[in-house]
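Below is a structure I'd like to ask you about.
Excluded from the complex is one protein chain; the other protein chains are retained at their positions.
Letters A, B, C, D and E name the chains as they come in the text, with residue numbers starting at 1 for each one.
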Amino acid sequence: MTKMEVIIRPEKLEELQHQLEEMGLTGMTVTEVRGAGRQAGYVERYRGLEYRVRLLPKVKVEVVVPDPMVEDVVKTIRNACLTGEVGDGKIFMWKLDDAVRIRTGDRGNEAL
Amino acid sequence: MTKMEVIIRPEKLEELQHQLEEMGLTGMTVTEVRGAGRQAGYVERYRGLEYRVRLLPKVKVEVVVPDPMVEDVVKTIRNACLTGEVGDGKIFMWKLDDAVRIRTGDRGNEAL
Amino acid sequence: MTKMEVIIRPEKLEELQHQLEEMGLTGMTVTEVRGAGRQAGYVERYRGLEYRVRLLPKVKVEVVVPDPMVEDVVKTIRNACLTGEVGDGKIFMWKLDDAVRIRTGDRGNEAL
Amino acid sequence: MLHTFRRHLTLAGCVLTLLSFGAFPALAQDAAPGAAPAVTTESAPAPESTPAAAPTTTEAAPAEAAAEAEPAAPAANPADTVWVLVSSALVLLMTPGLALFYGGMVRQKNVLSTFMQSFIAMGIITVLWVVVGYSLAFGKGNALIGGMDFVGLAGVSPETPDDFYGTTIPHQLFMVFQLMFAIITPALMSGAFAERMKFSAYLVFISVWSLLVYVPIAHWVWGEGGWLLDMGALDFAGGTVVHISSGITALVACIMIGKRRGYPSEEQRPHNLTMTLLGTGLLWFGWYGFNGGSSLGANGLAVTAFVNTHIAAGVATMAWVLVEWAQRGKPTALGAASGAVAGLVGITPAAGFVNPMGALAIGAITGVVCYFAVVSVKSKLGYDDSLDTFGVHGVGGTVGALLTGVFCTTSVNSLGKDGLLYGNAGQVWTQFVGVAATWIYAAIIGGLILLVVDKTIGLRVKSTDEEAGLDLTQHGEEGYVM
Amino acid sequence: MLHTFRRHLTLAGCVLTLLSFGAFPALAQDAAPGAAPAVTTESAPAPESTPAAAPTTTEAAPAEAAAEAEPAAPAANPADTVWVLVSSALVLLMTPGLALFYGGMVRQKNVLSTFMQSFIAMGIITVLWVVVGYSLAFGKGNALIGGMDFVGLAGVSPETPDDFYGTTIPHQLFMVFQLMFAIITPALMSGAFAERMKFSAYLVFISVWSLLVYVPIAHWVWGEGGWLLDMGALDFAGGTVVHISSGITALVACIMIGKRRGYPSEEQRPHNLTMTLLGTGLLWFGWYGFNGGSSLGANGLAVTAFVNTHIAAGVATMAWVLVEWAQRGKPTALGAASGAVAGLVGITPAAGFVNPMGALAIGAITGVVCYFAVVSVKSKLGYDDSLDTFGVHGVGGTVGALLTGVFCTTSVNSLGKDGLLYGNAGQVWTQFVGVAATWIYAAIIGGLILLVVDKTIGLRVKSTDEEAGLDLTQHGEEGYVM
Partner (left out) sequence: MLHTFRRHLTLAGCVLTLLSFGAFPALAQDAAPGAAPAVTTESAPAPESTPAAAPTTTEAAPAEAAAEAEPAAPAANPADTVWVLVSSALVLLMTPGLALFYGGMVRQKNVLSTFMQSFIAMGIITVLWVVVGYSLAFGKGNALIGGMDFVGLAGVSPETPDDFYGTTIPHQLFMVFQLMFAIITPALMSGAFAERMKFSAYLVFISVWSLLVYVPIAHWVWGEGGWLLDMGALDFAGGTVVHISSGITALVACIMIGKRRGYPSEEQRPHNLTMTLLGTGLLWFGWYGFNGGSSLGANGLAVTAFVNTHIAAGVATMAWVLVEWAQRGKPTALGAASGAVAGLVGITPAAGFVNPMGALAIGAITGVVCYFAVVSVKSKLGYDDSLDTFGVHGVGGTVGALLTGVFCTTSVNSLGKDGLLYGNAGQVWTQFVGVAATWIYAAIIGGLILLVVDKTIGLRVKSTDEEAGLDLTQHGEEGYVM
């Protein structure tokens, strides 16, 4: 089981969810986050006080997949979320030790 | 040290926190998230435009525990959060390499 | 590549971001979370109904760094976020298996 | 089954609408020929804003009847007309204000459904009122109910006054001013059973309740020949008609529908108190029209009611906040809002009958009593009057109606009464009868309506729908997508 | 280049302001000496609030001219003055109400830019109107446009009435009442091209549009000698002038500027419907001034317009919600809000010409027609009228204007006309001509202005700016930092 943490542009969420579903992956958890990186930020001014806003709205999609699917999922994500402009985001991934489905007590891949 | 990431129904948060506290676990970090899975979503309509909303409000509870406590915590979580209906949520867990308490610089289990 | 998950006081975010940038780390992902721990909570009352609020506003900063930088980053974080009062927060860290830059397809440290 | 019901409802709505259209050719002549030149008689002294007109000018009638006998129709007074026009607009604004007040106190997932319970009243009650409600409340009838002469607003002139109600403003203006009261009253109840009633059940419930509970009580208290009016019970702007009637049925409703899922163990904090405070501001603002406008004229009585309203709201805000501070250690914003509304409720029946110091007393007492009703009594008795419709409107309306009998004085309003403090202890008894009759009627008939709706449509949403929230499940929407 | 443009704009603004200052010494005497004693003539019977005054009292002129001939200047009627003062304030409040109504429907990243499109109109149109707009609309001119006599408000007295417009209220009050209409009209358009227009382009566009589209149409319909007025087209409070003009140009604009990035595939749900509902409440409240105030007096006509406005809003709310419920399975809060506004739009041209049952019919029909325009027609034709300015204001205004010709009756307003139902089928044709002229003019001139702005400044923001949101990129701010 691998956890993939995907940071994307908010406007790509719908497309990504759609394409993952087509692969048979319906399970996912989504969080609204803000991200900084190479993408340029903005300057905001409130009555002359200036704020450099480097954190831009992003969406974090967490999806836990059986290990063999990882590369396919990477492909799907790139397919769904690519614009080619700076700020398209990242995928971070690591192996999980276990998973539990609360409802049933299923463990491991069963729980997904 | 194991990190347990628990996705639950929002209305179960209070009960879970209560039961974990009774086990002596007061430390936790909570995020509002939205989740998709087997649980059916909703259809929303705004002036006739239809949106299939598959992401439902969930709460993510992150709790880092010493390794020996993991199974007890799983039990407690299931105890607190079980309704038996689809959408009760998941527990994902993995081992951490280290932890730091910012205030003191304590490392590892000391930091929890 | 190590993922560092840092829970801090909201008011320290700006300083932390500033100091990480000075180290050359611009990439980060930030989430608003609520945390419980040793820090005392509050009592809220609405028309006499009493709520013990143990979850306090915190900010979670996620930053993925090449392994050799980890200790430096820990130092910087403590430097930026220390007040010495209970509730300064934690750093949790673990090794990642891989990272992908969606825009380019870069993998591993290249993707950061 | 719900599905079938929905169809029926739609049909019913359409039929209702169409029926009312059928009525209009017959009414084409409602602006009678005599209307146009009417205002030229304005120099006649009589109908100039009578300074001490009670909301229904029973006693004043003889004096004015003379003046009316001479010209074809009495003229509306322009200044009085403006004041009641403005007041009508202010009272309408209270319904969105109520939506905010209540909406801020529920959880996020139910905010739109709570708003809808107020907004839909602006739709359905308007239709019912112009078609039949106004006539049943204010048409010529008996001691218990009005008649059918104003059905479809037949004979309700936009130019000339009625000869009994608001004799210095156009009859249609009196009608629309009263309509605003009819709208907000059922919406008030929604606070008691918030976050768990089906929208379809709510819509049917308030429609029937408006006709079977609100309309008769309005007739008793304000209608020509109404038994409470003739008995001498004072209710300046709706303490019994609006607040007690809705507060009591609300109590019955929240007991019948049961507690919210998870109450009180789960966290159910207000999701947006800034919204509640804005709502309070709009309610306070609109209440000047509610009470001040109930003078139906631009006279000293309007000033009295306006000033009393303001004073009671202000002092009740302080009373609630200070008691809470002393009792619980912190003064809360929700407490300030609750106190303000409690004071406004308490002064409603009294606004045109007491002097400023009476208003100060009524505000302070209502504020404190409602505080304890909401904070102590409710949790002790254990019902889930979720947003305290009973605790504030039922209790506050009752306290205000009784205190009216204590503080009222004919030195303020010669068409009013003297109360306990001015040597007439009997007025408290008269007020008590009015209160008791309203309690009993609203409890019984309100309860019966709820029972029937529950057996047919079902009052309560499914438990899983309650978990997901009424916005999603009843309306297919979300309040915030942020 | 944008940079240069900005400089120019700033300069232009400053110059405009300074120029207008240049005008003021010349105007120092605008409160003419004769003004002060004017009110002492008030006991003269004539100008007492005439009960059936049309918004522009053409026919009434002879009767009053006599009264005016005697004293130096006719006196303003105090009650009429209060009503129009209050109505002006109410109409102003509609613009922030519109900001909320629209602001709640856009995505969070564009909420401030949407607000700004309304608020800035309160600034720029005010300046334009007092400097030149009012004069061009209501100054003495020909059938197509007013004149220059009121430039800089020269001769627009705060004490005495004009001898044509609002003959019982101070001329300056008539001017400011009209100004409120001039403010909200361009802001209405912003719904059609929401979330994608440059602020600089918007500012220039509405300035020019106000002078080249709004002002002439206002003159045609309400101005002395305006051709539609003389032809007998009825528009009580702005069905054509306000709603059709803005609705049609809005349609052209949203087609010219193109769809929003990602429309309709990406999720673009309203970010805060509680805001939209509050906006609806304020619009409804303000609309009493919009329609009721258009009687320009505290008379039966004001009552008629007020009552009709309320009824149409209420019934249209029900109509939209019930049709939606039957068609789509759920009654929505946004539907209730949309229905209310549609009903208010529909009754606008008719408010002072029909009876309550006419208002009921107009409300129901407009509610249903707008529902289908918004829900079915738009998606079929495929344009992105983002917040349905055309679907509600263009369509609703058109339906209302035509139905005015069906339901209007001189029994309500002797200065009005009889419509189809009262034996005068020709009025529908007259109304049609008014509608058609407004459609054509607003489409062509509106389109040309947009074209010029597009070629010079560019209407649309960059695609990446659209992604980041207009709040950040146009205004350097965020709506919420929570």
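Note that in this section a contact is a pair of C-beta atoms (placed from the backbone, for glycine too) under 8 Å apart; a residue touches a chain by one contact, two chains touch by 3 or more.
Source: prediction; values computed, not measured.
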{"item": "Touched by the hidden chain, restricted to displayed chains", "value": "A, C, D, E"}
{"item": "Residue of D:Leu282, D:Leu296, D:Ala342 or D:Ala442 touching the missing chain in the full complex", "value": "D:Leu282"}
{"item": "From E:Met105, E:Leu136 or E:Val176, residue that would touch the chain that is not displayed", "value": "E:Val176"}
{"item": "Which residue of D:Ser376, D:Ser414 or D:Ser463 touches the chain not shown here", "value": "D:Ser414"}
{"item": "Missing-chain contacts mapped onto subunit A", "value": "44-49, 51"}
{"item": "Residues in subunit E touching the chain absent from view", "value": "6-7, 9-10, 13-14, 17, 20-21, 23-25, 27-31, 33, 35-36, 38-40, 42-43, 76, 78-79, 81-82, 85-86, 88-89, 92-93, 95-97, 99-100, 103, 111-113, 115-116, 119-120, 122-127, 130, 152-153, 156-160, 170, 172-173, 175-176, 179, 199, 272, 275, 278, 471, 474-482"}
{"item": "Chain not shown, touching residues in subunit D", "value": "45, 48-52, 77-80, 82-83, 86, 90, 107-108, 269-274, 277-278, 280-282, 284-285, 288-289, 292, 297-304, 306-307, 310-311, 313-315, 317-319, 321-323, 325-326, 328-334, 336-337, 339-340, 355-358, 360-361, 364, 409, 411-412, 414, 421-422, 480, 482"}
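The definition used in the following text is that only the chains that are shown with their structure count from here on.
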{"item": "Set of chains whose contacts include both subunit C and subunit B", "value": "A, D"}
{"item": "Turning angle required so that subunit A lies on subunit B, C-alpha fit (0 to 180°, nearest 5)", "value": "120"}
{"item": "Pair of chains with maximal C-beta contact number", "value": "D-E"}
{"item": "Length of the line joining the C-alpha centres of subunit B and subunit E, rounded to whole Å", "value": "52"}
{"item": "Whole-Å gap between the CA centroids of subunit D and subunit E", "value": "32"}
{"item": "Sites on subunit C at which at least two other chains make contact", "value": "31, 94-95"}
{"item": "Of all residues in subunit D, the ones touching two or more other chains", "value": "267, 476-478"}
{"item": "Chain-to-chain touches, reported pairwise for every pair that qualifies", "value": "A-B, A-C, A-E, B-C, B-D, B-E, C-D, D-E"}
